[in-house]
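Questions regarding the structure given below will be posed in turn.
Yeah, one chain of the complex is gone here, protein chain that is, but the others are all in their spots.
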Amino acid sequence: MIGQITPLTGYLLVAALLFSIGLAGALTRRNAILVLIGIELMLNAANLNLIAFWRYGPHPELLTGMIFAIFSIAVAAAEAAVGLGLVIQIHRHARTTDLDAINRMKG
Amino acid sequence: MIARPLIETSDQVFVLLKEWLVGFLPASWQPAAGVVLCVAAIVGLFPVLFALTTVLERKGLGRIQNRIGPNRVGPLGLLQPLADGIKSLTKEDIVPASADRVVHFLAPLVLVVAVFMGFAVVPMGRNMVLVDVDAGLLFYFAMGTSTELAIFMAGWSSRNKYSLLGAMRAVAQMISYEVALLLSSVVVVMMAGSLSLTKIVAAQNQYTWGLPHWYIFTPWGLAGFLMYAIATTAETNRSPFDLPEGESELVAGYHTEYSGFKFALFFLGEYLAMFSISGLGATLFLGGWSAPFSFLTWIPSWIWFFSKLMLSIFVFIWLRGTLPRLRQDQLMNFAWKFVLPMTLLNLLVAALWRFLGEGWERWVFCTVILVVAYVVMGRMEMRREHFGPRSYRYAE
Amino acid sequence: MQEAISFTPQLAASFIAEILWLIPALPVAAAAVTALLGRSRRRTSATLAIGALSFSLLLSLVAFAHVVSGWAHEAAVRETVNFTWMQVGTPSGAGHVELGWVLDPLSAVMLVMVSFVSLVIFIYSIGYMAHDGNYTRFFCFLSLFAGAMLGVVAANSLLLLFICWELVGLTSYLLIGFWYERPAAAAAAKKAFLTTRVGDVFFLLGMVWLFAQTGTLLFYNHGAGAIEPTALAGLLVAPAALGLTAAGAIGLLIFAGAAGKSGQFPLHVWLPDAMEGPTPVSALIHAATMVAAGVFLIARVYPLMAAGAPLLATRVLTQAGTLAGGTTTALTVITWVGAFTAVFAALIAVAQNDIKRILAYSTISQLGYMMAGLGMGGVAVGLFHLMTHAFFKALLFMGAGSVIHGCHGEQDVRRMGGLRSVMPLTFLTYAMGMLALCGFPLLFSGFWSKDGILEAAEHWSVAKTPFYMLVFGALLTAFYMTRQVSYVFFGHRRGHKPAQESPAVMTLPLGILAFFAMALGLIGTPAWPWFRAFLENRAAGFTWRGFMEPGLLTLMATSTAVVFLGLWLGWRLYGGLAPRPEEPDILEKAAPWAWAGLRGRLYVDEFYGVTVVAFYRWWARVADWLDRRLWGGAVAGVAWLFGQWAGLSRFLDTNVVDGSFDKGCEELSVGGGLLARVQTGRVQTYLRILALAVAALAAILIWSSRS
Partner (left out) sequence: MSLIFYLLAALTVAGALAAMLLKNTVHCALALTVAFAGLALLFLNLDAQFAGFAQILVYIGAVAILVVFAILLTRGSETPQGGVFSRSWLAGLTAAAAVFAVFAWAVAASAPRLPRAAAPATAATPASTVSPAPAVTVEQIGRALTGRYVLPLEIVAVLLTVALIGAVIVAMHEKVEAK
């Protein structure tokens, strides 16, 4: 199995692993910030996929994957800023960042 | 006039030396060995420079403050740094009981490593750059930002409110001024059309009427350089922006809880950061290793580079001896409400310069715009008392 | 009499003509602004009204000067500014309804007259209305009225004229009914409004007919206007009922409108009652503007009236030809009605005791004179009398107002007397006005204008009767004016309260008007017929030989004799004697039945009362009955049906629709409760579901896309 892993496959597997780890964290951690961290990880995994596909894709000269990755990095930065700002505000409001404690919106 | 080959050799002496040394090794090892050699050289050189600088600084401050400064150890106290080094090496390494040992241990290392990385892309002379990365500038800043993390680690790990406060201050300050730093260097990138530092230097290494094409000799270049200088002073936590280690407020800032060798590492790290960032400034605005006049080109390029480096170091020391310390909110307001807008404006001015094309008009327009903006904004800030009484608005 | 200058059509209107519209617009604007003011802004409103009107006067003078100069340079001015208002379908395909204004001698003269007299009256009313609570409202209406009247004058389109005409009617209604808390005033206002409407209906008919015939309502449009030769020629061949040409019929219809406004015989009833309004209003309406509107209308469409008469060409071009005795049906009718009205009203005036009513009836009779003059003598003759009358009648009314003001609202002449000494200024000016009205020889304007009419009547080709009627009317005029004046100013004081002179703001206008009442005659003497020449665009030369025309001197002699006779009679009968209000009048003793008839205004109102009004009452009752019984019943039935239907549907709603709906709602809420369970409010739950969904989707995709 390992023997015939192509580089691309390897990268894709690593990306999938990272994604799942991030997802697991996002799903299991209590601290809202850590949930955000998990999401960041997921985004990064996606970036890794993009870059890998760009690198081993048929048309690396078009730079599509790389540009996409760069954009997603920028967007991720924005997302982190806003998300953390929200977390801080929530903390001011509820005095906690424990997501289990923050369930006021339940139906 | 000196013979050309001699000039060549004196200019390329280090390169030749490296090649000669590598020559002894089998061909397959040579690239790696070359790199190792260069790294070794850098790692060896700059601590020495650091030692030299410390003594210079202490003596200079002494002069400014009307004292003699270190004068016991060795002739004129020149061996003082040596003594300090020995002392710091032999001192006991104290780690607070409640400290987070791992992070506490890692912090200085990360700092020093990150700072050293920065030197990799700075050309210190013709053909004297460790790795000529195409995105050199980006790399440099990437490394520069990593130091903040180290500082935070230090401040947080040593479970001490002074350290933590110092660290937070330092990080906040560095982030704020990093924006200005980047933006003020972007101007140069726009003009040189490249992120590679060697290309930037090459672009400045031309002469008309014996005068070089350094970017500092243009309106936007000068403005950019001033912004850059301010930003660097803040980045390196030097006076008047040295709040993070304001002795009067927080004992010694984020390295309060460090002693012995780790403290020495921090000390080293700061000065190395100073060197590298000054070197970058020289590369960006002062034409790197190029000579100030065409008839001085026979002097080896590395001499020019290091003299410019030391010149800015001298300026650092001078400032430290002269200016009082700012207050945190003043610092922030200054960064976000004055420096940042000016740099942004500077970008526009550079673009204008680019599109006005050759001719005297661009000089007039750009200068006028910048001066007017400077005066107006300065007045506005002063009147709005942004540098006035302290506001706790953003202080949690 | 030298050849006339023909009107040279101006293609490009001069600047003053371009901005002629400002003259009516300014007072209207002032009215609009005043309407927005609060009741307390008395000074502001007065200032606005008078300021605006003075501007209008200024512009009118400029326009007048422009026309005069053009006339003096032998280039007769008739400048029109027209614009299309809307598109309409006509028998001859789609046509434009065009509006516009015209600047020619007629409109210029009228503009100056109207704006001037109105201005004087405005100033006068500052004093007269000083104690009224609704000062601002009053000036608002006044401005609107003046603006509308100026619009009538300046209009170059029959439609625009009609619009302003109706505006005049409306404002007259508002002004006559200004003291609406008095039932009499309210009734008078209604009466005036309705009576004039009667005429206006005919006017409207005529207008529509004219439009249908010619496809345009513009008076002058560089040869394409409705009253310009080409159109008239078309109208003349178009037949109408009773052997009339379309031109004649339309002319008669329009005259009906004019009669309504100018209180000619059948429709005069509103005018005396209109005295209920404040005196300035009476002055404005009866002297200067409203009633003059009718006369002006006839003058404006004179070519239409005169169309078809012999010497048509010269008539149309010069509007002269009084001496060439051609006439038309319309003109004949106008003449007879005018003459009859003149005598009729004069007779009634003899037997009135209310100072303002006397003046009102004299106005009617004078209007009769004007109409007759128009009918027999052409535009110039009628207009000249209109001008002079405007001034001296305004003077008389305002004098009367001053008297009433001085006698604290007393209006019965028999309760006055001896005011000569108390209010000398008023007496002096009033006397001038009176003499002018009587046509006192040589000195006073009334003499010359009336002479013009008499002269025209004497030369009228159809019949002599109008001449004698008018002469008799002159005699009566002199008589009743003498009676009034001797009642009011001579004898000894019979009022209860002591009278006093009015303030300067009221007497000064009197003086101004008095001056004009005398001086204005000089521009119309036979020796120097400037006015007529100006209107008819002939060169005006001064020559004594003007008097040498055959029969003129004898005519002047006769009229003078008549006037003196009238004065003597009046003084002989009423001079110095002081009748009690309760004791009968001298003439009454002489001929009680006649007197009673005259006192009762010849029972015209009563006649209308038993015919028209009664009919309407009956008809109203019929309609009422129909409503209650027939329509009311039908409606009630329908309503009942709907009620039943509504009840049925309500039943359905409550028992069928609502039931099911409520059930559905319950189900929904229950389901919502179930769904709400899923909504744990914990982010990670949602995230988890999301993740699983993604996984499932991806799996499906891959599965479907494998091999």
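A, B and C label the chains in the order they appear, each numbered from 1.
Throughout what follows, contacts are C-beta pairs under 8 Å (C-beta built on N, C-alpha and C of every residue); 3 or more make two chains touch, one makes a residue touch a chain.
Since the model is a prediction, treat every value here as computed from it, not as a measurement.
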item: Chains on display which the left-out chain touches in the complete complex; value: A, B, C
item: Residues of chain B (touch criterion as defined above) contacting the omitted chain; value: 100, 103, 133-135, 138-139, 141-146, 148-149, 152-153, 156, 164, 168, 171, 175, 178, 193-196, 392-394, 396
item: Residue ranges of chain A at the interface with the undisplayed chain; value: 2, 4-14, 16-31, 33-34, 36-38, 40-41, 44, 47-48, 51-52, 54-58, 60-61, 63, 66-67, 69-71, 73-82, 84-89, 91-92, 97-100
item: Hidden partner interface residues of chain C, rising order; value: 682, 684-685, 688, 691-692, 694-695, 698-699, 702, 706
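One rule holds for everything that comes next: only the chains that are shown with their structure count from here on.
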item: Contact pairs, highest-scoring chain pair; value: A-C
item: Innermost chain, taking as reference the mean of every protein Cα atom displayed; value: C
item: Distance between the centres, which are taken as Cα means, of chain C and chain A, whole angstrom; value: 88
item: Per-residue overlap in chain A, given as positions that touch at least 2 other chains; value: none
item: Sites on chain C touched by chain A in the complex; value: 675-684, 687-688, 691
item: Residues on chain A engaged by chain C in the complex (per definition of touch); value: 23, 26-28, 35, 99-100, 102-107
